[in-house]
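Left out: one protein chain. Kept in place: all the others.
For chain A:
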Amino acid sequence: MRLTCPLCGERDRREFYYYGAEDYLRRPGEGAPLADWDDYLHLRDNPAGVTKDLWYHEAGCAQWLLVTRNTVTHEISGVELVAGRKE
């Protein structure tokens, strides 16, 4: 598998560290109820199909990436910088 980093171009999977589902981008605020933390840390949609997840370009530009890909076919349809995302 290869990911096309927006800064570095197409790179081998070995250069990246997988963190988990995009849920990690929705960190609860201070004082949020415990259920929100459970949601954020543990509960996942875990789709068989298209998903978005977070990868870190560890051996490259050291940017966090939001990758859109298919968990059944391993096809990758988009890679964007987490830092450049519009909320």
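As a convention for this text, contacts are C-beta pairs under 8 Å (C-beta built on N, C-alpha and C of every residue); 3 or more make two chains touch, one makes a residue touch a chain; residues count from 1.
Rule of thumb we're sticking to: contacts and distances are computed from a predicted model.
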"Sarcosine oxidase subunit beta", "Simple sugar transport system ATP-binding protein", "Benzoyl-CoA oxygenase subunit B" or "PadR family transcriptional regulator" - which is the UniProt name of the missing chain: "Sarcosine oxidase subunit beta"
Chain A residues touching the omitted chain (full complex): 1, 12-14, 18-21, 34-35, 38-39, 41-48, 51, 53, 55, 71-74
